[in-house]
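My questions all concern the structure below.
Not every chain is included here, but those present sit where they belong.
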Amino acid sequence: MDFLSDFLTLFLDKLQSPTLGFLIGGMVVAAVNSRLQIPDAIYKFIVFMLLIKVGLSGGIAIRNANLAQMLLPAVFAMTVGILIVFIGRYTLAKLPKVKTVDAIATAGLFGAVSGSTLAAALTILETEGIEYEAWAAALYPFMDIPALVTAIVLASIYISKQRDTADEYLSKQKSLSKQRVTAGGYPSEEPGTAGEFGEQGIIARGYPKRDTADKRVKIWPIIKESLQGSALSALLLGLALGVLTQPESVYESFFNPLFRGLLSILMLVMGMEATARLGELRKVGQWYALYAFVAPLLHGFIAFGFGMIAHFTTGFSLGGVVILAVIAASSSDISGPPTLRAGIPSANPSAYIGSSTAVGTPVALALGIPLFIGLAQALMGN
Amino acid sequence: MDFLSDFLTLFLDKLQSPTLGFLIGGMVVAAVNSRLQIPDAIYKFIVFMLLIKVGLSGGIAIRNANLAQMLLPAVFAMTVGILIVFIGRYTLAKLPKVKTVDAIATAGLFGAVSGSTLAAALTILETEGIEYEAWAAALYPFMDIPALVTAIVLASIYISKQRDTADEYLSKQKSLSKQRVTAGGYPSEEPGTAGEFGEQGIIARGYPKRDTADKRVKIWPIIKESLQGSALSALLLGLALGVLTQPESVYESFFNPLFRGLLSILMLVMGMEATARLGELRKVGQWYALYAFVAPLLHGFIAFGFGMIAHFTTGFSLGGVVILAVIAASSSDISGPPTLRAGIPSANPSAYIGSSTAVGTPVALALGIPLFIGLAQALMGN
């Protein structure tokens, strides 16, 4: 009962959060046929600002962490992050009528990490007097960024395969170069760039000698293309600058303070686009709700298991194991959406943001955190 | 004498304010043929940011107010806000050679509220020990937003009538769609949108069956179009988000701190455009000066009268009556200009900003506030 009332309180609270408020505001604005628009140049710049901030904060956390000591937990965090996306790819995406790119994006968001869920867990750990390594919170970028990169690459591979299958029937050059930009870059790349990219892609994959024996999609060129896309470039640039330089001053005075505001405007834009695509979700909404309810707990248990391996082999604290589990259970309301919006533009934002914000995060907070802390306390013999 | 020196001090102070400084700076930049420009995408985004901030702050004020208790004063505030615009429409706009849209925009600005004038009045009320309801300051959005909306709608109706009259002589399709966007949206809407809008407008107003009997302009479609325009959409979106969600964190960290700076850039742009149109004002400047001197006192007395009705019927405090009068006497230097710029792009900013900043605000501060406070004290029997 307590859980249910906690859950409902959190759910209603989330609906009043400015993030979701702007999303719904954008949907209403579009629904009433307003002529309100955010110029494209502004939109692209906002996405850039958000992604470089996400990268910078991850990079700064990694630079300040004790890398030698945290090696095994970090490898496990990375493994879990990638695993979560593959789980979503082979469960949610296989459900009837669920669109594959929407499912991959949703899994990416559930692999990514929510800073506020993590902060809640740290607070409770301290209240309960459970010890953990000071660097344990710095595990989050090791799960967050690999999960988002994996999602974008899996989506690119999927779209590429779809296209190649279609090619056999159609063999139409024109539509091809257009489809090619539906993953890996901002939604409206310069036409010139898009064209070049399409050509390069064709050459890289050895188009002329295509025959029935060569039907497998070549994966490395797609990964390279994904990484060269504006979304992952900005993310990785921020990560590299965070690790290699000392951007704290400019991060604290510029990128971090502007983050929430720019995010709210991005949400508005995403809401405006979501209106037209809300119908797509009507037939499959229950699958997203089911996934969003089960996934946080399942991911948390997987990470808890990996954490216990580190506990027994390298003495990773039980508090650290809880943190790893909470990181896995959380889904990103903040850093994930702009990355996925830019990296998998063809995915429906209503699907992944709705699943994460309305169901996934409340489940992780109200059910996941007490569960994993209780489990750790039981193992400690309290 | 005291009043005159107070007035002159305030007047000179206002001329040094950054808001007016950037406006004059923009005029000089344009006058010396500089190639300095603010890109259009930036300009549109700045307008959006300013309008959503104005809406948010109004919405937050309303959400935190005691709506039941303030019902009657709020209705009166709204009434006065709308009334002020109609007064300007049928006095200032009827003076010789005064352009109607300029007069409507000026009246809209005098109906809108200046936060700094209001703050000055609150300070003096406290110094004088005059009591007022804690929610009385929250009356301002009830006057501010209706006045701006009324001005934009009246301007749209006027432009629409003008066009229809012109149609009878010209019946030219081409010029029509161009004129149609001179009210209700950003000055340079996407050509596609502008076109569509023009077409829709024609259909909505039943173009084919136009005959001499059908000369009346249909008002509801115009109001609907005004509300769908980017200016009022952003304003009302902010208002709705302020009332329905809890945007305080993003408001305090993003929209509010950026407001004054973005406003200064908007002023620069408006100054650049004003240079070319300064000549228009030379013949009618004295009418604007007269209006700007008389209007604050007239509007204040009207609101004082309405306030006294609330005083005798529901016990609204005399301090509250003063606040209502000051809100009506003040004219918006800050929130109004971006709204009118976007909502009535064909109006000359030099007319309304000049009237408000150079004359209206000093009059309200140096003459209006002491007058209404003195009146209240006389009624209290001090």
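Note that the chains are named A and B in the order they appear, and that numbering of residues resets to 1 at the start of each chain.
Basically, a contact is a pair of C-beta atoms (placed from the backbone, for glycine too) under 8 Å apart; a residue touches a chain by one contact, two chains touch by 3 or more.
Remember, it's a predicted structure, so these values are computed and weren't measured experimentally.
Novice: Counting all identical protein chains, and not just the 2 shown, how many does the complete complex contain?
Specialist: 3
The rule is simple: only the chains that are shown with their structure count from here on.
Novice: Any idea which chain B residues touch chain A in the complex?
Specialist: 39-42, 44-45, 48, 185, 189-190, 193, 197, 228-230, 233-234, 237, 240-241, 244-247, 249-250, 253-255, 258
Novice: What part of chain A is in contact with chain B in the complex they form?
Specialist: 16-18, 20-22, 25, 28-29, 32-42, 257-258, 260-262, 264, 268
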